[in-house]
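A quick write-up on the structure given underneath.
With one protein chain held back, the other chains of the complex are shown just where they sit.
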Amino acid sequence: MQATNFPMPDLLPALPEIVVLVMACVVLLVEVYSKSRAAGYVLTLLTLLAAAGVTTFTAGPDTAYTFSGMFVDDAMADLLKLMTYLAGIAAVIYSRQYLADRDMFRGEYFALLLFAVLGMMVMISASHFLTLYLGLELLSLALYAMVALQRDSATAVEAAMKYFVLGALASGLLLYGMSMLYGLTGTLELAKMAEALNAGVKSELVLAFGLVFLVAGLGFKLGAAPFHMWVPDVYHGAPTAVTLFIGSAPKLAAFAFAIRLLVDGLQPAHGDWQQMLAVMAVLSLAIGNLAAIMQTNIKRMLAYSTISHMGFLLLGVLTGTFAGYSSALFYVVTYVIMSLGAFGMVLHLSRAGFEAENLDDYRGLNARHPWLAGVMGILMLSMAGLPPFVGFYAKLTILQALVGSGWLWLAVLAVLFSLIGAYYYLRVVKLMYFDTPHAEAMAPAPAGDARLLLSINGLAVLVLGILPQPLMALCAYAMQASLQ
Amino acid sequence: MDMKTLYLVVPLAPLAGAIVAGLFGKAIGRAGAHTVTILGVLVSFLASLVIFQDVLAGNTFNGAVYTWLTSGDLRLEVGFLIDPLSAVMMLVVTFVSLCVHVYTIGYMADDPGYQRFFSYISLFTFSMLMLVMSNNFLQLFFGWEAVGLVSYLLIGFWYTRESAIYANLKAFLVNRVGDFGFLLGIGLVLAYFGSLDYAEVFHKAPHLADQTISLIEGQNWLVITVICILLFIGAMGKSAQFPLHVWLPDSMEGPTPISALIHAATMVTAGIFMVARMSPLFELSDTALSFVMVIGAITALFMGFLGMIQNDIKRVVAYSTLSQLGYMTVALGVSAYSVAIFHLMTHAFFKALLFLAAGSVIIGMHHDQDIRNMGGLRKYMPITWITLLIGSLALIGTPGLSGFFSKDSIILATQASDLWGSGFAAFAVTAGVFVTAFYSFRMYFLVFHGKERFHTAHAGHDQEGGKDDDHHGHHHGGHSTPHESPWVVWLPLVLLAIPSVYAGWAYIEPMLFGDFFGASIFVDSEAHPAMASLREHFHGAGAMALHALMTLPFWLAVAGVAAAWYLYLVRRDLPERIRQRAGILYTILDRKYGFDDFNDWFFAGGARLLGSRLWRWGDVTAIDGVVVNGSARVVGQLAAIVRHLQSGYIYHYAFAMIIGVAALVTWFVD
Partner (left out) sequence: MEFTTVVFYFFAAILLAAGVRVITARNPVHAALALVLAFFTAAGLWMLLEAEFLAITLVLVYVGAVMVLFLFVVMMLDINIERMRQGFWDYLPIAGLVAGLMVVEMVMVLGGERFGLVAPEPKPADYSNTRELGLLLYTEYVYPFEIAAVILLVAIVAAIALTLRRRPGVKWMDPARQVKVTHEGRIRMVNLKPQKPESKTE
């Protein structure tokens, strides 16, 4: 046998991933032997907290590579992972009552959720096409299963089917694009690819060709038009608890995916992908905002709103400047916070046998539950981008970066669509405050923990709006430390 | 107390009231809610008074009180600019708001949303104060949007009514157009000046006076002109100038106190205030000033015509507001900013008075708003009668009353201007005097004099419905005699009547011709001599009032009153015959020059068409109730063609993705 002198990889940077993986398996096993349904719930929360602890402990400005340069642990990864845990914890707490009411409060759900979190962490820390792709597949597979977990619901199964088939198609496009770039540069490692591209490639044409497929795969993951078709159907069809999860944390991973792929690996081809992103951003803003106006289902409305938000996010990325990236990071972090709150409210107002998913269900909410209506109002106004809520700053910094890099017409277009978009958010506020409630009283689930978290969530949007500086500085710092 | 603390007290006291009344409304009850909000506004008013005295003593302030964030060179902060201009606005806003708060106790007495209403009007007061006290564009925009939001919510306060929903949507959409211009203007300011701070921008403005921008290939525009016109488009939306005026008359669907506070005295004047504040920018562009003036002149005259045929008491006052806003805009256009602010102030007093008096009449008439059903109310509502008469006299410019001084100054300044379009403007504002007098006294005579028609008219009233201010549908069959309103309603009328009478006389000299405004308003008197010429011909308030008796505007006003008297008290049959004779003219006025029809067709229809193209047919019905019916069938056919976009079939979605990829490849590879 031929001897190898392969050194043991440094496992410390990947400790959070290891913790989550081990605990996901433990949750599965505990489910088999434990009588208590709550065991998985508690273990999941503990796992995410432990992972947060480990990540915080190992966080720092230094960038560490391990596993033969396939895994990177930098400041941006730390920040995004922490946000992912936070989103996971919020998703678990918000959905406890909902799952219990629908016989989904089982170990499989929590194990799948942890696997999905693991997939996102892999994506966030990927520095190699292979790990990027595998992380994406791990995340997607777990999400497909979660969507279908409510087996008696025909819409959920249909949504899962659509998500799966279209996701497979998107994966195919992505792989095809990756293979083009591999052929062109002879490497799959992002840093080396950037070097190879800087040194010059044989054919710019092939580069652009491969890029289109990569960007299409990325667009699907983000839910940006014209690869957005799955978003409304899946958001609508999936059980709300799963929609909450899909609508929040994976956006962080998708953002990391975009930065790793386009910035770490393909920065030299910036001129090409910038225009592709511009096309997708404009389409997303237009389709998202205009179609949202016509919705009567709040989950669908939020789905279209997601599409428009992702358009905004792309605007930040496409500038190709440091200011653009850090504002996009800030945007995605704040968007996840708002999205968690909004879907959390939909969950909280649902109860056994009743989904609070029609806009009509929110009529006169203020008369019955002024506090909840207030929190929802804050979330909607923030999503609309009104000051003094955090959504305003998120949009503002993106616009600033856009104007700063000379994309004035895009900035004007973005403002125009945001103004149109404000209408459907304000309609929710209007329904809650000015319409008379339905005869059938809306009774929120008696979940004190979820209510407390919702209040914190809503207030966070307000407080971050009044004091956005620290988070903004943190995002800029993380980007700075990662991109140097 | 430290002055800086006092500055903070002014906006924060109403905010505190709004929060307490809004969040703990149930706990503190009705009395608690109005006590706490009135207290907040009272504190704010007293503080404004102290600040006003302090400013008169020559102490101004410009600085940040709180920094939101700094990002690169951009600093976003909350800052106050306290100078004579903002001090006047603060005083006007808090005083009118205080009166409206007290009045609301009586007007909204039976409304289930009592606490909420108080919370909103206090919130509005806070937003408006933040707007006028701002020292930078960002905060201005924040206040701008906040007052718009509260106004939008309050127009739809009574949501059971279809018309309120429609008015609400219309106000929102029209203001979007204005805000878009405003935001673009602010964006250009940021792009060219690199700052959002007033002082810095104004300081740099002269250096940019000659810079041009090429919007369309080969067409070079002065940057300042583009910025000013864009900012003014914002003002056109908020201050309801032609052609963005359409939302204001419909906003009368809101409760009357709101009409007085937001849609007459304060919010709609935000645009006027903004342009006056931006005077160092506008002074640099003759084109922008001409634009402002012509728009104002059109609004002043043509909106007045519409007031002549309205039968809803609130709409008469609403069109009068539009017309008066046009006067203010004309004053801005001829560089007589101080005159515009002066008219803004006097107008705030007498127009709030007119609205509140109209509201008092509406209460007295048991929520009937049709002036054809009134008549002879003088006997039953003496205080309302006297105060409304004072308000009307002030409005038409009776020499000696407040409206006279401000309006006559506008007319004189316009005549003295030599900008392009000033001839038309001078004609419009002069002719407008007759129109104003006519519609004001038509309403006055129909309501307070003549035969008592309410006994007979009430029978047919229920069928007319619709215009009824009565939201909780308390039924009032038969006929009951009107009665004077309770003291909380008439006290604000009296309070407002006082400045309506004396404010002009007392303040014209310091405000227009003294150096009251100092550096807060900038006029390039060489290029725009209107103001200087006005100053030259001014020899004291008394002399001005006496001299007016020999001028054309006064006699036009007298003619207007006389015509109204003859037509509506002496020959009651004439108006009907005129209407039949002048069929086309009447129709044009009745259809409000076709603006609403055009908007229904173009904006509402167009927006729906656009939205429906992207969504399938079934959901169109959701907004059918909101937007007027009309092009539904066309939309349906179009939607049926494009519904495939979100059809629910996987293979359609997959196919869309493939097409997307193919299109991108084709674009980027060739």
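Worth a mention:
Just so it is clear, A and B label the chains in written order, and each chain counts residues from 1 on its own.
Everything below uses one rule, namely that contacts are C-beta pairs under 8 Å (C-beta built on N, C-alpha and C of every residue); 3 or more make two chains touch, one makes a residue touch a chain.
All of these numbers come straight from a predicted model, not from anything done at the bench.
The chain omitted from view is touched by exactly one of A:47, A:97, A:131 or A:418, namely A:131. Considering A:205, A:352, A:408 or A:466, the position touching the chain not shown turns out to be A:205 (whole complex).
In the complete assembly, the contact with the undisplayed chain comes from A:70, out of A:70, A:402, A:431 or A:475.
Set against the missing chain, the residues B:6, B:64 or B:669 yield one that touches it, B:669. When the whole complex is considered, the residue among A:19, A:145, A:166 or A:222 that touches the unshown chain is A:145. Contact between chain A and the unshown chain involves residues 2, 4, 6, 9, 14, 21, 25, 28, 67-68, 70-71, 106, 108, 111-112, 115, 118, 122, 128, 130-131, 134-135, 137-138, 141-142, 144-145, 148-149, 151, 183-184, 202-203, 205-206, 209. Interface with the hidden chain, as seen from chain B, comprises residues 655, 658-659, 662, 665-666, 669-670.
The working rule: only the chains that are shown with their structure count from here on.
One finds 43 Å separating the Cα centroids of chain A and chain B. Touching chain A in their complex are the following residues of chain B: 23, 26, 68-72, 74, 76, 116, 142, 145, 149, 152-153, 156-157, 159-160, 168, 172, 176, 179-180, 183-184, 187, 190-191, 610-612, 614-615, 619-620, 622-623, 646, 648, 650, 652-654, 656-657, 659-661, 663-665, 667-669. Those residues of chain A lying in contact with chain B across their complex are 161-162, 165-166, 169-170, 173, 205, 208-209, 211-213, 215-216, 219-220, 226-227, 229-230, 232-233, 272, 275-276, 279, 287, 290-291, 293-296, 323, 370, 374, 386-388, 393, 396-397, 400, 403-404, 408, 411-412, 415-416, 419-420, 423, 426, 429-430, 433-436, 466, 468-469, 472.
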